[in-house]
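Only one protein chain is missing; all other protein chains are in place.
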Amino acid sequence: MNQRAAVIGIGQTYHKSKRDDVSIAGMLREAAQRALDDAGLTYEDIDAVVIGKAPDMFEGIMMPEHYLAAALGAVGKPMLRVHTAGSVGGSTAIVASHLVANGIHKRVLTVAFEKQSDSDAMWALSVPQPFSAPLLAGAGGYFAPIIRAYMKRSGAPNDVGMKVAVKDRLHALNNPYAHLQIPDISLKMVEESVMLWDPLHYLESCPSSDGAAAMVIGNEAAADQAEADTGRKPAWIHGMAMRSEPTMFAGRNQVNPQAGRDCAADVYAQAGITNPRAEFDCAEVYVPFSWYEPMWLENLGFCDEGDGWKLTESGATTFGTGDIPWNCSGGVLSSNPIGASGMLRFLEAALQVRGLAGAHQVEDARKALGQAYGGGSQFFAMWVVGSDKP
Amino acid sequence: MSEAREPVTMLSTPIHLDYHFVAGDSQSKTLQGYLEGKFIGQRCEVCGKVYVPSRGSCPTDGAPAREVVELPNTGTMTTYCVVNVPFAGQNVEIPYICGQILLDGSNISFMGLIQEIPASEVRMGMRVEAVWVPEEELTPSLASVRYFRPTGEPDADYDSYKEYL
Amino acid sequence: MGDQAVFESPHELDFPYSRSLGPTLSAFMTGLRDGQITGTRGDGGRVIVPPTEYDPISSAPTEGSVNVGPGGVLTSWTWIDKPKPSHPSDKPFAWAMVKLDGADTAMLHILKAPSADGIASGMRVSAQFRPEAERVGCMADIAAFIPEEGS
Partner (left out) sequence: MSKFPELTSGSRPIAVVSFAQAKAVRADIAHNEVEMLLPVFGELFAKAGITKDDLNFICSGSTDYLIGGPFSFVMALDAIGVWPPKPESHVEMDAAWALYEAWVTMQEPGKDVSLVYGFGKSSLASDLGKVLALQMDPYTMAPLWPDPTSVAALQARALLDAGLATEEDFAEVAARNRRNALKNPYAQVARDDDLATLMAEAYVASPLRRHCLPPITDGCSALILVAGERAYDFSDNPAWITGIDHRMETHALGARDLTQSPSTERAAVEAGVAKGGLDLAEIYAPYAHQELILAKALGLGADTQINPSGGALAANAIMSAGLTRIGEAATRIMSGEAKRAVAHASAGPVLQQNLVAVLEGAR
């Protein structure tokens, strides 16, 4: 970063399985307008727009940034469209933030979305290419064997995933934007839900959602001005990083991927973090299947390898009682508009350090981690945000 | 207009696209192998690791992997899951086992169907072998392998496959 | 390399997308079903057709529904002598940009005429709707534009 950059406006939609009351543009404009309102700005104040989403086939629009340009106030401005698989929401925020941190623009609007109900997303993902292996496992079937490998390596008991599933759904009850609102969620309910991909129960998997997320990124002058105008604090970006590794290769550690460890090391170095568990007040981490919480606890260095499940089991990651609450918003397990899911992690981390998370606000949160991953755990994007200027 | 009708709120836009898919030289080697009832991989000219299916390059070295290697029918199932969810395009009755198969002499696992064993007896490290469809049903696809089944050999030592999970 | 056959195969993608419209496009598609083309008001009262929730330049919210057409002026066109299977007509036709009466922006559709002779930008054309029973609320509810009598 050549100069300071901060999140000065945040907006998201109420995530649902079907937003059948809006067009795609209308859905994005809800999130974008909320972010502009939060920053005390209008579209005219924005210098550039960066959008992100997962495969175009989900909505059946090729390179939809063109159709969406006027909806997002991008006419006459630079506009970019990022696609890095599931990590895209995070990488999109990073691309937008680079434009500000590297001195190109003063204020950039970034929006990520998915309107999965326009198609059947799981179907769109599983279009068999000719000559490819026959369809065997479906979406979760890719990750379930990796989870089993984690269980074997770490010796974790079978119920850790179910505990994460309950915890994140309880968290979601404090977040009015979260898709899944299951007031009576319990271990018993998770255990009795269908075993989709053994060892994964139905309630240990993420939902399919329609939704959008938006942020306004501003430079120091823009951030100071927004704070003076609105009385709301910005979230200062202390570090951001992306890492990729090949999808499959001999000896690849899919349980604890090197790209994730390297990405964390990079972003921690930028932000001066040496002990993530102690120095972060909370984290928003991409956990689409319950067991990815203990796996990412290890990958992100919140504990030693093999100890992630112990941290989860101890309640350390629970909002209100744990010392390092994860996914206070309810996380991907509660809302999953795929292309926006990564940006929601980044956005929720920023909300926390701005003190604006409402009922799921972690008391006096000053530093938070946002993480997104995609593909077969080979694409990573992370940022560290704080209440104070870096 | 004859009578007031409900407003239109949804638009159906079917999209049908035709493509002509081409496998490319390297992938075609493996596909040709399936057609002949055998596994074909390729060895990286830098690190020497064997990839199956073949794809012409080594993902870690970015180097060509052209040397053709015929692999045996046997391997180790490194990890697995039990699929109990119906989804579009599925061609096996649920529940069933999906295993990661590491063929002997190769350095990458791929997903395969496991049969001839109850789900409760499946375990990581199990030794398996491919059961091919009858010769007249062979196609240039992994579908030529009907499934993998246990060989009855002792399970592989965890250390022998722990890097291929 | 290249000493053996390369495998080839047809690959078909067939997705039935089902799109929710939201209020602005819903009014437009409902109008088409009912045989009326509508627009909406953007910046400075400019009438935008087809309507969007936002002004196509400034992105400010648009307002209301305004009846336009069915007649209008052809602003650009191209004659397609050999239609492709994907095209909305299997006989020779013209793609057309039409600025409908009462509208400030032109819309894309097709123009049917016996031949390219006589088609010229600036000519009057009119929307020809499909029979009411066939209309469902989509762009194809307009079968085509046709030259107005005497133009």
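When the chains are written out, they are named A, B and C in that same order, and each has its own residue count from 1.
The rule is simple: a contact is a pair of C-beta atoms (placed from the backbone, for glycine too) under 8 Å apart; a residue touches a chain by one contact, two chains touch by 3 or more.
Owing to the predicted nature of the structure, the values given are computational and were not obtained by experimental measurement.
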{"item": "Visible chains in contact with the missing one", "value": "A, B, C"}
{"item": "Listed residues A:D21, A:D262 or A:E279, member touching the removed chain", "value": "A:D262"}
{"item": "Residue of B:G41, B:P59, B:G75 or B:G99 in touch with the missing chain, whole complex considered", "value": "B:P59"}
{"item": "Chain not shown, touching residues in chain C", "value": "1-2, 6, 8, 11, 13, 17, 19, 21, 25, 28-29, 48-50, 52, 56-57, 75-81, 84-88, 95, 97, 99, 105-110, 116, 121, 138-140"}
{"item": "For chain B, the residues touching the chain missing from this view", "value": "11, 13, 15, 17-27, 55-64"}
{"item": "Residues of chain A in contact with the chain not shown", "value": "1-2, 23-24, 49, 54-57, 59-70, 74-85, 91, 95, 98-99, 101-104, 124-125, 127, 129, 241-247, 249, 257-259, 262-263, 266, 375, 378-379"}
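We take it that only the chains that are shown with their structure count from here on.
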{"item": "Intercentroid distance (Cα basis), chain C paired with chain A, Å", "value": "38"}
{"item": "Mean-CA-position distance for chain C and chain B (Å)", "value": "45"}
{"item": "Separation of chain A from chain B, taking each centre as the mean of its C-alpha atoms, in whole Å", "value": "30"}
{"item": "Two or more partner chains touched - positions in chain A", "value": "20, 60, 123, 129-131"}
{"item": "Of all residues in chain C, the ones touching two or more other chains", "value": "7, 9-11, 13, 15-21, 25"}
{"item": "Touching residues (chain side chain C, partner chain A) in the complex", "value": "7, 9-11, 13, 15-25, 52-60"}
{"item": "In the complex, chain C residues that touch chain B", "value": "1-2, 4-21, 25-27, 29-30, 32-35, 132, 136-138"}
{"item": "Chain B residues touching chain A - in the complex, by the definition given at the top", "value": "9-10, 13, 15, 21, 23, 27, 31, 47, 49, 51, 58-60, 78-85, 87-92, 95, 98-100, 107-108, 110-113, 119, 124, 140-143, 158, 162-165"}
